[in-house]
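Note that one protein chain of the assembly has been removed; the remaining protein chains are unaltered in position.
Going in written order, the chains are labelled A, B and C, and every chain counts its residues from 1.
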Amino acid sequence: MHIMEGFLPVAHAAGWTLASAPFLAWGLISLRRRLREQPEQRMLLGVAAAFAFILSALKLPSVTGSSSHPTGVGLGAVLFGPLAMVPVGFVILLFQALLLAHGGLTTLGANLFSLGIVGPFVAAGVFRALRGLGASLALGVFLAAALGDLATYLTTSVQLAWAFPDPVGGFAASFAKFAGIFALTQVPLAIVEGLLTVAIFNGLARFNGEELRRLKLLPGQEARA
Amino acid sequence: MSGEALLRFAAVCQRYEDGSRGLEECSLSIRPGSRNALLGPNGAGKTTLLLHGVGLLRPARGQVEFQGRPLDYGRAGLRQLRQRVGLVFQNPERQLLSASVYEDISFGPLNLGLPEAQVRQRVEAALGAVGLADCRERAVHQLSFGQKKRVCIAGVLAMEPELLLLDEPLAGLDGPMRREFEALLEQLAGQGITILLSTHDVDFAYRWADDLHLLAEGRCLASFPARELPRQQALLAAAGQALPAVLGLHRRLADLGLLPDEPPRSLDALLAALDGAAPDLKRNPA
Amino acid sequence: MSGEALLRFAAVCQRYEDGSRGLEECSLSIRPGSRNALLGPNGAGKTTLLLHGVGLLRPARGQVEFQGRPLDYGRAGLRQLRQRVGLVFQNPERQLLSASVYEDISFGPLNLGLPEAQVRQRVEAALGAVGLADCRERAVHQLSFGQKKRVCIAGVLAMEPELLLLDEPLAGLDGPMRREFEALLEQLAGQGITILLSTHDVDFAYRWADDLHLLAEGRCLASFPARELPRQQALLAAAGQALPAVLGLHRRLADLGLLPDEPPRSLDALLAALDGAAPDLKRNPA
Partner (left out) sequence: MLIDRCAHASPWRRISPAAKGLFALAALLGAYLAPSPGLALGLALGLVLLTLAGARVPLPDYLGAAAPALGFLALGCASLLFSLGGPGGLAPRFLPEALDPAARLGARSLAALAALLFLVLSTPLPHLIALLRQLRCPEVLLDLMVLCYRMLFVFATVFRDGRTAQAARLGHAGARRSLRSLGLLAAGLLPQVWLRALELHQAALLRLGDGPLRFLAPSFPRARQELAWAAAGSLGLLLGLGVLA
């Protein structure tokens, strides 16, 4: 769920842009360092961004129908690390605004904060913590993707509630309102996203290890796992 | 005529979402047990027609009939149809979805809801039919292009279809693989499976098919038995197809009195006919 | 011999990381200004050989020479080599970096460090050469497969290479596109660009190439002028290739005394030769 163009008041639009900027700069600096060592990562992240964009434009079969689509953020955060997902998330969000009119330019900062920063960091943190506690790969992947998704949607609800506090109940009432309305689509979506990400990892596990190592998929994953 | 058709397209019209033309008043019939080749330039609608045949696209006007009844696009109807009509896509890379050969072939039978023992039996039978029994445990990405195409066919055969649709089955195959593939098609047709395939290779279509269907700009220009092709040159040209090489040669040689008037269906047959004619000539060299 | 070669492979051996064979004592030479076709079954090493030609792979033993000097695999050496040798991959999707036709073609010349005006001039010239001047504003995903292949070639031509390597340039093209493409190859060869291409189409190789190179299992079985192909049938069979259709026909017709002994290079040429022979025969029909 992205906040649409023009929906946020000026101060909020500018504020979230300022809040996201340091993360984007940090992500770019770390990415530039990576590119010096492994130039083919330039292509890798570009291609991965396209993959995630397509995944996010797919309509999923679920109770809520056409409005539900996965974000792929959990998957990306587990595979590439959350920091790399900030510039990648920026490109995906910009493209969603420019190619799908989904989100917008004035709300890019706010949407990047929820989907490109909070989501990936929560997903990666959950994954690392669960694997550290000895949880199975499937459970780790499911909760990382699902909670990453939920964190994104709760952040968006916070952003909306802060910008439009309830005249009577204030921030808390407004948060309950926005979170409640969007829960109809976002909670089932988070579960579907978790299940889908597990299905993807299950599918990947069926390739033989040799092939995945050649593609540098396993080492990175094992290093984190 | 329509009573005896296995699959029939009746004035099917359809456009894609992006506005490009799919089919335009396209009508043709496939007889049960026949071998059919769709000929036409790129963009003529060959792939689109095949997608309509398994209900993956839906006509805006006109209708598609299977065994005389219009397709039922409900869930149950499509399930039934796709059990009986299998489609093999052109690009095996886009169609093989599992990492292992065995798993990929079991995809369809499992979706049919068959019990495991029967799924295994069908997978084995399909592997045998395409001559890949030795590859059952291989990973898909270790296979050659020709083997991947065979796995795709096996995946469809495992659903035991009555009608097999193949999109450009010969594209991308090298010489020896083509010959193997033609033998496989021969064998499937021999088992009584009705076959409809699209191809760019007019020489192959002429020697293999019972019926030819010419497509251009979303329409079926004409359907006729392959042996009548020599009399349909104007239509062939309208569908952007060259004449089979054997026909040009036969005409000259028949003009020279070297061959009988009835044209052969392949260069091999023409050479054989020439050998038959040779003794006469050797005796009276020009 | 090696002194006059533009590109030479001297007993090149190489294996891929996964253990599969790349090349095995592979030796062959490309003469400057010549048209060369690589023939061989899938997996014979055709693509691998082309990758060695631009230094994307490196021999484990043996060496690749450009203009008599072994390739320098340092960064500067490879830069120099790739200015002079261009490679067009089989799949255009793996080669096009930008979705804008104009941008993509400008990529190579910009990397050469040319000034903007000269880059624009080269892009225009390359667009003109492949007949896509009208498409400069289009997006790659709006183009047909054949047009995408042309954009790939334009991107390489804009670097003005002396040697052009093409992997299966005719694969996936339908009849009319093939004819256009053959005309383009003709035109490039006419401009003095040396061409080495891989193909499955022995008929095309026989009528188009100056030199043929037969590959099998990573080795070059033989290189010979295309006109000698009729005398190299055993080698052709060893490389898994069928005989060009025109040769079988010519042999029978020459045996019958209808055609001179020197075989024509294409069916069209054979038909023309028959027409020349026709008057004599008409007078003495068998």
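Just so it is clear, a contact is a pair of C-beta atoms (placed from the backbone, for glycine too) under 8 Å apart; a residue touches a chain by one contact, two chains touch by 3 or more.
Since the structure is predicted, the reported quantities are computational estimates derived from the model, not experimental observations.
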{"item": "Contacts of the hidden chain among displayed chains", "value": "A, B, C"}
{"item": "Contact partner of the left-out chain, one of C:Phe89, C:Phe181 or C:Phe204", "value": "C:Phe89"}
{"item": "Absent-chain contact - pick from B:Phe107, B:Phe145 or B:Phe224", "value": "B:Phe107"}
{"item": "Touching the absent chain when the full complex is considered, from A:Phe53, A:Phe113, A:Phe127 or A:Tyr153", "value": "A:Phe53"}
{"item": "Among B:Asp18, B:Glu137 or B:Asp261, residue touching the chain not depicted", "value": "B:Asp18"}
{"item": "Absent-chain interface as seen on chain A, which is shown", "value": "1-7, 10, 28, 31-32, 35, 39-40, 42-51, 53-55, 57-58, 60-62, 67, 87-88, 90-92, 94-95, 97-102, 104-106, 160, 164, 166-170, 172-174, 176-178, 180-182, 192, 195-196, 198-204, 206-207, 211-212, 215-217"}
{"item": "Touch list for chain C against the chain that is not drawn", "value": "54, 56, 75, 78-79, 82-83, 86-87, 89, 93-100, 102-104, 106-108, 110-112, 116, 119-120, 123, 136-142, 155-156, 159"}
{"item": "Residues in chain B touching the chain absent from view", "value": "18, 51, 54, 56, 75, 79, 82-83, 86-87, 89, 91, 94-99, 107-108, 111-112, 155-156, 159"}
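We adopt the following convention: only the chains that are shown with their structure count from here on.
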{"item": "Reference chain C; chain at largest CA-centroid distance", "value": "A"}
{"item": "Chain centre separation (chain A, chain B; CA means) in Å", "value": "45"}
{"item": "Gap in Å, rounded to a whole number, between the CA centres of chain C and chain B", "value": "30"}
{"item": "Length of the line joining the C-alpha centres of chain A and chain C, rounded to whole Å", "value": "46"}
{"item": "Residues within chain C bordering two or more other chains", "value": "none"}
{"item": "Residues within chain A bordering two or more other chains", "value": "none"}
{"item": "In the complex with chain C, residue positions of chain B that touch it", "value": "41-43, 144-146, 171-177, 200, 202, 240-242, 245, 248-249, 252-253, 255-258, 267, 270-271, 274-275, 277-278, 280-282, 284-286"}
